[in-house]
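Omission of a single protein chain aside, the complex is shown with its protein chains in their original locations.
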Amino acid sequence: MSRLRTTSQPAGTSAGTTTASTEAVPPAGPVARSRRRRFPTHLVVFIAPAAAIYTVFMVYPLLDSLRLSMFAPRDGVQVFVGLDNFVHLLTDDLLSDAFWNAVWNNLVFFAVHFLVQNPIGLLLAALLATPTLSGRGTYRTLLFLPTTLSVVIVGFIWQLIISPVWGFVDTPLLGQSSTALVTLALMSVWQYIGIPMILFYAVLISIPDELTEAATVDGASAWTTFWRVKFPLLLPTVGIVSVVTYVANMNAFDLIYTVKGALAGPDFASDIMGTFFFRTFFGFQLQQGSSTMGATVATMMFLLILAGVLLYFYGWQRRVESYEL
Amino acid sequence: MSNRLGWLAPAAGAVLVLAACGESVDPRDNTDAADSEDTGGGGQVTLLMESWRNDDLAIWEDVILPAFHEQHPDIQVNFQPTAPDEYDAALDAKLSGGTAGDLITCRPFDVALRLYEEGHLAPLTDLEGMEAFDDVARSAWSTDDGSQTFCVPMASVIHGFLYNTEIFDELGITPPETEEQFHEVLDQIAADGSYSPLVMGTADQWEAATMGLQNIGPNYWNGETGRQGLIDGTESFDDEQYVAAFTELASWADYLPDGYESTTYPDAQNLFTLGRGAIFPAGSWEIALFNEQADFEMAAFPPPLPEGQDTCYISDHTDIGIGMNAATDHPEEARTFLEWTTSAEFADLYANSLPGFFPMSDHDVEVDDPLAQEFLNWRDECESTIRNSYQILSRGEPNLENQLWDLSAQLLNGTVEPQEAAARAQDGLERWYQPQQP
């Protein structure tokens, strides 16, 4: 998703046409011919392997999880229970408290990403795109390095740096209910900031000269030019980065599991959907897991992600694109 | 150590699912088991022993097993450990696939009980030598009614407090016997200001429950009396003795290192072994590691007695047992080995090669490691019990063990009051545990 827009879109704009130009009409010749000819074996050869692996190992398990969410074990066999699991998840005070706590924490986790990675990513991208900048390639590489690390490493490094025992910070940021989640979110931002940065950067360097020239001829300062001319062009990318981040955040797990364990303490203050799903599905310590309830939680995660994505498509993207025109 | 074994175990759940299907067997394990089944042709039988104690590999191979082989040259036992975090998962898969070893190292209580109920562990109630273990030791590997036992209790771990004797000498402190003295000692170390009085953090949550609550708690709820009381429903978590235990635990907050809320278990271990703290609420499994890492003398004292209490209770938690795969081809030989593990000889070998893991049989064992012996001596002075959340009470939702982790950590963090913590634990039990329901 993100890649398509950001890779194709600049191409479109630099060609001096609208973003829709990437959907350019394909060459007529081969299309016409391939339609007329004999059974298109090559078509099957090209598409079938990808479609098969995708269907078997992604679509089928996802559908299977949806199915499983409507079953429950009764006397050792799984029987169809309709939406009972969902009712249970949302009405059982114990489960629903944990569930909504995880949902809320997850939204906070995302909000921190949204509020921090966009401005910083934009600032870094704008600086990188400064025309006179030397050493740009080196900067780009260095700024992107944390993204290549595994969360196991990220978790350990930051735990060490902000540890009151060994590190720089006196406050037990990871140990207080009020700060643990935000701290974890900031660690995650630190790791992934390279991605929005590079995407913003790609847009910035693709903005055609004529646009900025026109503005500067009008006597606008670089600052004004940025906000008037460049920023609107960045908005679609901000949207894409945000929705991709939302999807990634709603299914985040590794960092919190590594740093806080599956109980995501203190007092579940850092419990997000991923850790909640993990405990429900696999159990923890003496607690038994449940694959059907796990599937139910996964289905709810899916619905939340879907809701976010639809909100993006119908809210943000439409508005931004009309603004852009 | 013992506590670290299980806490990454959720992966185990993955294979619970696998186990049900029984096809998910690591092909490598398959050949291992097949190879070792009937090797030595000349009447010699080879037994494979499953274990999560990979740290103990050398000790089993070099010390314990050779002693057995000497007496039973016709039986060859091979110790084959899997990493602790994946032991349950891997074992489940192997048992279902029929490729597990002949001897199975047992986790305590419900994990092993489930294996027995699924028919993977053979009953050992009538095993010769089993009488060397009392009911508490056997309870970890017995059915709820106590009628069947399916693993030989191998070792337990004892809770208490380790202290840095150099710091105690420097400040002129003697180990406390009562809780009042304990607090005086803590105040004195705090007043000096050079060391953290108590070294523990709450970041990982389990330390607060295990080395905190389950360490000092038995003195309040009178060990087995209280534990059984909770199971029978005659006592409840909001009774005053439990509130008092929570209150005492909460009072530790003033003596923990700065930033203890985000101090992890390994942080605490390093703080203590680097000499920055005076007292470490401990489990005896720390002994081996601390002996290696600390360059000062250590000693230990049992949980100090609360006011008005004259019997002392210790958490002598049953941790490792050993059982027999019900599907083994060599039940006779496996039983021979298991009988040997009930002997005084085994107890002595085990206790001395693995200081901090204590045999549970009633044989008199002299432990050479002075620190481990100190812990062991408490058994003569105090009544033993086990963690009160391990048997039966953690079978429902909310899970009592998880709840105690959370509540204990919160007590120390100051985010819940003792009275409320007690009420919440009780509410949790009442939700699903019939004997506790009013």
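Order as written gives the chain letters A and B; numbering starts at 1 within each chain.
Methods note: contacts are C-beta pairs under 8 Å (C-beta built on N, C-alpha and C of every residue); 3 or more make two chains touch, one makes a residue touch a chain.
The rule is simple: contacts and distances are computed from a predicted model.
Asker: So which of "Aspartyl/glutamyl-tRNA(Asn/Gln) amidotransferase subunit C", "Carbohydrate ABC transporter permease", "Glycine cleavage system H protein" or "Nitrite/sulfite reductase" is the UniProt name of the chain that got left out?
Answerer: "Carbohydrate ABC transporter permease"
Asker: Looking at A:A102, A:L122, A:L199 or A:A264, which makes contact with the chain not pictured?
Answerer: The one listed residue touching the chain not shown is A:L199.
Asker: Considering the complete complex, identify which of A:N101, A:T258, A:Q288 or A:Q317 is in touch with the unshown chain.
Answerer: In the full complex, the listed residue that touches the missing chain is A:T258.
Asker: Of A:N101, A:T212, A:Q288 or A:Q317, which sits in contact with the chain we cannot see?
Answerer: A:T212
Asker: Spell out the interface residues on chain A facing the chain that's missing from view.
Answerer: Answer for chain A: residues 1, 3-4, 6-14, 22-24, 26-27, 29-31, 33-35, 40, 42-43, 45-47, 49-51, 53-54, 56-65, 68, 120, 123-124, 127-133, 135-137, 139-153, 156-158, 160-161, 166, 190, 193, 198-199, 201-202, 205-209, 212-213, 216, 221-222, 225, 247-248, 250-251, 253-254, 257-258, 274, 281, 291, 294-295, 298-299, 301-302, 305-306, 309 touch the chain left out.
Everything below uses one rule, namely that only the chains that are shown with their structure count from here on.
Asker: Which residues of chain B touch chain A in the complex?
Answerer: Residue list for chain B touching chain A: 6-7, 9-14, 16-17, 109-111, 201-205, 257-264, 267, 271, 389-390, 394-395, 397-402, 405-406, 409-410, 413, 415-416, 431.
Asker: For the complex, which residues does chain A have touching chain B?
Answerer: 94-95, 159, 162-166, 170-177, 260-263, 265-268, 278-279, 281-289, 291
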